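Removed: one protein chain of the complex. Kept in place: all other protein chains.
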Amino acid sequence: MFLFELIAAALISIIAGIDRTAGPQIMLSRPLVAAPLTGLVLGNGMIGLEVGVLLELIWLAWVPAGASIPPDDTQIAVGATFLSVVFTEYWKADPTAMAVFAVLISCPLGRIGVFFDRLARGYNDRGNSRLLRSVKNGVLEEVEGVHLLGLLYFGLSSVLSFLVIVLAGTVILLNFYPLVEKLLLMGSNFLKTAFPLIGAATIIGTIRLGHTVTLFLVSFMSTLLLLWYF
Amino acid sequence: MNDTGRLPASILFRTMCRCLLLQASWNFGRLQNIGFLFAMAPALRWLYQDDDLEMAFARHLEKFNTHPYMAGPILGVSLELEEKRRAGEEDLVDVENFKTMTMAPYGAMGDAFFWGGMRPLAAVIALFFALYGSLLAPLVFVLVFNVPHFWCRLVWFWKGYRQGLGMVRTIQGWGFPDLAIRIKETTVILLGGMCAYLVFLLTGEEGMPMVYGLLAAPLICAGVFMVRKGCSSLALLISVALMVFLSVGL
Partner (left out) sequence: MSLVLARIDDRLIHGQILEVWVPFLNADCIVVANDEVAGALFRQAIMRAAIPRGTLVFFEKVAGLKKLFSSRELLQRRVLVLFSRSADALEAVRRGLSIPEVNLGNLHGEGATDRVSCTVWLYPEDVANLDTLEQVGVKVVSQCVPSDKKENWREMIRHLPG
């Protein structure tokens, strides 16, 4: 049951996960790209798009220059899309409510991604030490091997994070979704709006141009008035 | 080696392709060092033999860390500098120094322009498509973002190789840091529009009076304040979700 879906989503998790750091970084790792892609492959592009919109802005402002690493939003996106596609089909549940719930539970679970990511980089440290030794001894053929092995580590770390999110997420969903379904149906419209707004707030809070907030508010107000007027 | 001492196009091409995988073996100790050597390896093998080759490998295994896209031009210039070294010519700085000099400032430039500027811009543009319900959103994201990305990584790689140290001036001429500020301003304006559109959709769907939409402004400002006080996205997310559940539950 749903085995094909799991394998397909795991493949995307690997591709998007590698693109996050190790690969060419063409932004396949962004939730707004990875989630709809997962959705399309699993036969429900729209729910993927919904997950992507919920997640895209949340950790977008983070610049990979600091030491603190945020949860792995790539695997959260792929995992939450998988969960929402499978469970909307399984329970005939409301897609928006399901997407919101799946994202809500996947976000804290995504912290596991930090652990696996560190593990992969740690393995690369070993590769580095080995390479330094062998080059010192005049062996110059190992560069390619050691380097490309890193892709394997990052790929593995991605799919492991994905599996943890999906497995733990399934357990939580099975147990808790029926309990909160009513609340979700009432609140999902608000949450669907709140997620990107929170993301916007984190971006505005991080971009400090001196006049960021003013610029934002002026644009917000004038757009809102225009929308009302027409 | 051939008579001219210039690297053949095939090797340049291989280096360019390999530079796309710069961070595959990112490690805590020396960061992108193996990735840089991985990209340089075909050229080094072509230029040097025996002991010289060993030394070349060792010098490119030193610590290296920059923005992955800006590594393109740095690699290009490094190839040119290695060619010169092989020919016994001297330039203003040697390849090791060039790398250590450029990696941090160019890293900052890439962080500001790509991570701080282009990525949010592409995301917000794509979000407009997504909110409209269009599955083209991911495609828009990838296209908008990757034009400057590949320009920087691939075109500047070739330019770097052609111009050598002159590339520094070319990069300076683009004024990335100032461009980044313009892009960020554009993103903020678009974000304002996007938030307004979201709120507009919500009031419509919930049948609320549209004036309620104005309430979103102080709420977002409160969020901004929390973020600046060091509140994490995750904490904000969970508290907002709880508040929504509480208020619809009661």
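To keep things simple, chains are lettered A and B as they appear, and every chain counts its residues starting from 1.
Keep this in mind: a residue touches a chain if its C-beta (ideal position, glycine included) is under 8 Å from a C-beta of that chain, and two chains touch if they have at least 3 such contacts.
Predicted, not measured: the structure shown is a model, and the values here were computed from it.
Of the listed positions B:29, B:133, B:218 or B:249, the one in contact with the omitted chain in the full complex is B:29. Annotation: of B:181, B:201, B:221 or B:238, B:181 touches the absent chain (contact as defined above). Annotation: of B:10, B:172 or B:239, B:172 touches the absent chain (contact as defined above).
From the options B:108, B:154, B:234 or B:248, the residue with contact to the unseen chain in the full assembly is B:108. In the full complex, chain B contacts the hidden chain through residues 28-30, 63, 65, 67, 92-93, 101-102, 104-112, 115-116, 165, 168, 171-172, 176-178, 180-181, 230, 232. Seen across the whole complex, the unshown chain contacts chain A at 63, 65-68, 206-210.
Note that in this section only the chains that are shown with their structure count from here on.
Measuring from the averaged C-alpha position of chain A to that of chain B gives a distance of 18 Å. Interface of chain B with chain A (complex): residues 20-21, 23-30, 33-35, 37-38, 41, 45, 53-54, 57-58, 61, 68-69, 107, 111, 115-116, 119-120, 122-123, 126-127, 130-131, 133, 135, 137-138, 141-142, 145-146, 149, 181, 184-185, 187-202, 205-206, 210, 213-214, 216-217, 219-221, 223-228, 232-234, 236-238, 240-241, 244-245, 248-249.
Chain contact summary for the complex, chain A toward chain B: residues 21-28, 30, 32-33, 36-37, 40, 45-46, 49, 52-53, 56-61, 63-65, 70-71, 104, 107-108, 111, 121-122, 124-125, 127-129, 131-132, 135-136, 138, 140, 143-144, 146-151, 154, 180, 183, 186-187, 189-207, 209, 212-213, 215-221, 223-224, 227-228.
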